[in-house]
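Handing you this structure, nothing more for now.
Heads up, one of the protein chains got dropped from this complex, but the rest are sitting where they should.
After this line comes subunit A, so read on.
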Amino acid sequence: MSQAPQPPGAPVVRREGREKVTGTARYAAEHAPPGCLYGWIVPATVPGGVVTATRTADALAVPGVHTVLTPDNAPRLEDPDDPILSVLQDDRVPHRGWPVALVLAESLEAARAGAAAVRVEYRTTGHDVVLTGDHPGLYTPEQANGGHPAVRERGDAEAAFASAPVRIDATYTLGGLHNHPMEPHASTARWADGHLTVHDSSQGSTTVRDSLARALGIDKDHITVISEHVGGGFGSKGTPRPQVVLASMAARHTGRPVQLSLPRRYMAAVVGHRAPTVQRVRLGADREGVLASVSHEIVTHTSTVAEFVEQAAVPARVMYASPHSRTAHRVTALDVPTPSWMRAPGEASGMYALESAMDELACALGIDPVELRLRNEPAAEPDSGRPFSSRNLAACLNDGARRFGWHERDPGPAARQEGPWLLGTGVASATYPVLVSKSAASAHAAPDGSYRIGVNATDIGTGARTVLAQIAASVLGTPPENVRIDIGNSDLPAGSVAGGSSGTASWGSAVHKAATGLAGRLAGRTGPLPPEGVTVTADTARETGEESPYARHAFGAHFVEVAVDSLTGEVRVRRMLGVFAAGHILNSRTARSQFIGGMVMGLGMALTEGSTMDPVFGDFTENDLASYHVPSCADVPDIQAHWIDEDDPHLNPMGSKGIGEIGIVGTAAAIGNAVRHATGARLRTLPLTPDKLLPYLP
C-alpha cells in the first residue's frame, strides 16, 4: 500500500486479510474462557406436539455433564422481540429441530454424549409441512418482508392479459434453500460483576445486544456483544438466533462461561431458510414485445412461530414498464422451521421467475431477449411512479452483451453440439434496492497525527473495515493506513445490521459525517492537539429518517454459457459474466469478490442447492453439507464481474449502492435460460439436476 491518500475505489487490500490467512482471526467459538462449559442442544425429534416428559438422569450421569436445562429449570425470559428466541420456556414443539433441552458439560465430548442420553417424550398432534399452490391455509398477509405491501395493483391486469395478442402464463416452483455460512452459528457468553459479555457470530451486534437486553430483562448497558470476525451469514445471522439466548441463559444459570456452537446438521431447522415459493407469472404483450400486463403472484410458507413472507413479487414492481400490473403474496403457516432472510430475499426467488418468463416471452415472439428487455425500459418506477435516482439496466445489458459476444448468438434452441455436450447461452437482469439504516460513528484525531474511527459495523466477509477506513481517509485527506478502525463491538457507536446490502451506505454515511465534523474541528484549530486528542461523534438519524423522492435501485445483467451432457443430464456452467450498475464502487478488489460470490451462490441455486421438506418426518432432508450441495470449486468456472460507474447524487455522501446481494439476483434465471437454449427444455423448477433434465434429452 502506498502512503498517499487513495483515490475512491482504490483496490486497497483487506485489512484483516493477514489475520485470516495466518489463522489468527478469532471467531465467536474461539474465545473459550477458563472454566468454560460447552453446550449441546437437544433438538425435538417430532414435527409438532408437546413435550410430556424430559428424563435427564442418564444425561446427568454422563461423566463431565454439569447441567441439563429444560423448560422446568431454564431461566425465564421476558417476551423476546422475535418468538424464535423464546427457547426452553414451555413444552410446545412448533417444528422438528426446535430446541427442547440444552446440555452443559466440561467438554464437547461429554456435552454431546449427554445430549444423546436425554430422553424426551412427546405427544404428537399431527403436522402439516408441505406447501402447495392451493393450500387451504393460504391467506394474504398485511405485509411481505421488508415492509412491502402484500398486494399492489395498477390498471386491470386480468383484462389486459386476456386481451393481449401474446401471452405467457407460467408457474415456477422453488424449494427451500439454506444459507449455510461456513461458520456455524456460535456464541460464547460469560457473566462477570453483573455484566454479560457475548462473542456472537452475528451480522449486527447492536441488534443482538438490544434483543438480549429485552429477552433477559436487563439493561443494555450491562451487555456487550462482540462480533469481531464472522464466518459468513448471508442473512442467517442478521438477527439473533437461539444459540445466543441459550448461551446467555446457561451462563447466567451456571455461573460459568458457556460456549455453544450449532452442529451443522441442526442449523437447517434453527437459523432460517429461504422459503419455498410457487410463483405464477403472467405477461401480456403486443407483437413487438411491449408489455401491457405483468402479473406476479406468490404462494409461500411461514412457520407457526413467526410470520415471514418472502417478498418475491416485489422486483416486478421495479423492473419493466406496463400499464397494467398485479403483484401479490399469499402465505400459509405450516409446522415448519421459521423462514428468514437468505441473500437477496425476495429478489433472488422473484427474479428467477420473472426473468425466466421474460425469456419465455422472447422465445414466443422470436425477439432477442436483450432487445426485449430494452423495449420495456420504464421512464419511472412502474409501481410508484417515482423517478429513478439512476437506472442503468440498459447499459449493463448492452455492455454485457458486447463483452460476452452475445450478438453472435444463434437464437434457435438445441442447435449446438460438441461431442455429447449441448451448448447454450442465456441472459437475465438483476436488481436490488438501495437500503440504508441509521448508524452512529465516532472520529478521533490523536496528537501524533493518526486517526481512529469507531462504528459498530460488522465485517461478515465484505471488507467493511477496509472500505470504512477508505471513506474516513478520503474525508480526512490521509492514507488509509493512518486510520485505525474499530468495529464489531456493541460498546461502539450503534451500527445497523450487515444486511440488505446496506452496511457500507449506513455505516459509511455515519463515518463520513463524523469524519467531516472532525475535519471541520481540526481546520478551525491552531497549535498542537490536546493530549487527549479531539473526538467528534455523529449519527444519521435525520438523513435516514427522510424518505427519498427517488426510486433507488442497483441493476445488473448476467450472461451465461452452459454445456449440458446429453448422456447424463449434467449441466456445467462454462462462462459467467455479470455487469452491474451500483453507484460508485468504493474498493474494486473487495467489490469484485462480493459480486462473484453472489454469482457463485446463484449458480448453486440454479444447479445444486435445494432443501426438500420431508412430508413424513417434517424436516429438511438435506440438512448437512454432504446432502445440501453448495457449489464446490470444480462447479465454478472463471467468473467475470464488471461494473458501470454511476454518478448518482441521490444516494449518500459516497455515492454508493449496495453490492452484497445483487450478484445472486437473476443468476439462476440466466442459467435456466441457457439450459433452455442448449436443450430446448424449459424447466420451471430448481435446481436443474440431471434427473429433471434427462427426460428431455435426445
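One rule holds for everything that comes next: a residue touches a chain if its C-beta (ideal position, glycine included) is under 8 Å from a C-beta of that chain, and two chains touch if they have at least 3 such contacts; residues count from 1.
Criterion: contacts and distances are computed from a predicted model.
Of the names listed as "Xanthine dehydrogenase YagT iron-sulfur-binding subunit", "Electron transfer flavoprotein subunit beta", "ABC transporter permease" or "Cytochrome c oxidase subunit 3", the one that matches the UniProt record for the absent chain is "Xanthine dehydrogenase YagT iron-sulfur-binding subunit". When the whole complex is considered, the residue among A:H229, A:R252 or A:R391 that touches the unshown chain is A:H229. Across A:V51, A:L85, A:V100 or A:A113, the single residue that touches the chain missing here is A:A113.
Shown as candidates are A:G9, A:G48, A:P141 or A:P184; the residue that touches the absent chain is A:P184.
Residue A:G64 is the one among A:G64, A:P83 or A:P387 that touches the chain not shown.
Residues touching the missing chain, restricted to subunit A, are 13-14, 16-27, 29-30, 32, 34-35, 62-64, 105-110, 112-113, 115-117, 179-184, 229-232, 234, 261, 263-265, 460-463, 589-590, 592-594, 596-601, 624-626, 630-639 (touch as defined at the top).
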